[in-house]
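Note that one protein chain is taken out, while the other chains of the complex remain in position.
Coming up: subunit A.
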Amino acid sequence: MATEILMPALSPTMEEGTLAKWLVKEGDTVSSGDILAEIETDKATMEFEAVDEGIVGKILIAEGTEGVKVNTPIAILVEEGEDASTVTATAPAAAAEAEAAPAAVEAPAPAPAAPAVPTVDLSPDWPADAEMKSMTVREALRDAMAEEMRSDEDVYLMGEEVGEYQGAYKVSQGLLDEFGAKRVIDTPITEHGFTGIAVGSAFGGLKPIVEFMTFNFAMQAIDQIINSAAKTLYMSGGQMGCPIVFRGPNGAAARVAAQHSQDYAAWYMQIPGLKVVMPYSAADAKGLLKSAIRDPNPVVFLENEILYGRSFDVPQVDDLTVPLGKARIWREGTDVTIVSFGIGMQYALEAADKLAEDGISAEVIDLRTIRPMDTGAIINSVMKTNRLVTVEEGWPQGSVGSYISSVVMQEAFDYLDAPVITLTGKDVPMPYAANLEKLALITTDEVIAAVKQVTYR
């Protein structure tokens, strides 16, 4: 049976090309893989190979022809004894079929409109009468890991110095003794490699906790976090999930300068497929880490070195968990909403105390989870206070605050009585000198000044 040879698409973007040269003539026998012609695309001259076997019955497009559209018949291949002249070109039909195949792109489904008044989960995370015990963030994180490792054999901890050294920041203290070297694994200094191994083990059915000594070093591994961990569920059509937690200290510590003092909240916040958590208190650190370990998705869990040693009341309940994606209202107020997360909460809360002395009532919201973000809680609060200040340590351009500000502008514009102020760290690499470092970081006074600005005081 005669077959038409069509002008091929030779690149993802090619629509037409020049048939530069025929390397066969009518009557030639060709087999699969033989070069038939040279075709010039916008990028290069390429050889075009035969797929089927047969005899070149007729050449339909002469060499040198420019602007030959993809899928135009350029020659006819016949079998032995067959006459090419009996074959009529069915060009338009073939081309039409190819064009018609991918259905025309319809208008995208509209994004669901936000409800006028968002539903907000204001339920308490633990019983009001729970017994409380003072505990550091460091201890709370360790207890969260230990509890989850006790209840699930597939959970293991991997990272630099997590075992025999007992944790570079002592977060994993005691875990090696309890769980042994099979489940508390010291790695070489090789972030890219061990992150890939941990992600692979999650594909293979385990639930790894990867500790980065600090998140600054996770930049070596960010391809595995984003391209492998975050995207595979989608790329596999839902078949292959990646239950993994990437955790470690994030943001500025003290006097460690530019390469060790970056806040990655806004970086990871951008990635669909990742969840991003950044706790402030010890109770939230414990409850959120336990939830993160159980979550079937990759979770980036951003801790803070300065907060590790800070003590908070932690409820003494069996199996304390805090749901991901739920903000916490730390302090109710009526005049302004201050939204923060992680160590930024320290400045937000201090500012709220001082503002109260001046008669300004600030509502302080701890996002706790940056992605998925509880924007409902923010909007709900802004509808009441009509003013918003966001506080974070990261840089200003593309900050978490700038995202919040855009959401509030789009969904609660009519409720705003002043422009949103997004407070961030200064737009500089972190300096080493004590006075300059202090200047680069956000301060309580800056929060107070911003609140006074949006309340016109």
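By our rule, a residue touches a chain if its C-beta (ideal position, glycine included) is under 8 Å from a C-beta of that chain, and two chains touch if they have at least 3 such contacts; residues count from 1.
Basically, contacts and distances are computed from a predicted model.
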Choices "Iron-containing redox enzyme family protein", "Pyruvate dehydrogenase E1 component subunit alpha", "Sugar ABC transporter permease" or "Asp23/Gls24 family envelope stress response protein" - which one is the UniProt name of the chain not shown: "Pyruvate dehydrogenase E1 component subunit alpha"
Selected from A:T190, A:T334 or A:S406 as touching the chain missing from the view: A:T190
Among A:D28, A:E47 or A:E66, the residue in touch with the chain that has been omitted: A:E47
Contact with the hidden chain (one of A:V30, A:L60, A:L77 or A:L206): A:L206
Chain not shown, touching residues in subunit A: 6, 8-12, 14, 32-33, 35, 41, 43-47, 49, 51, 70-71, 94, 98-99, 101-103, 106, 108-109, 156, 182, 187-188, 190, 192-206, 223-224, 227-228, 232-241, 243, 272-273, 275, 296-297
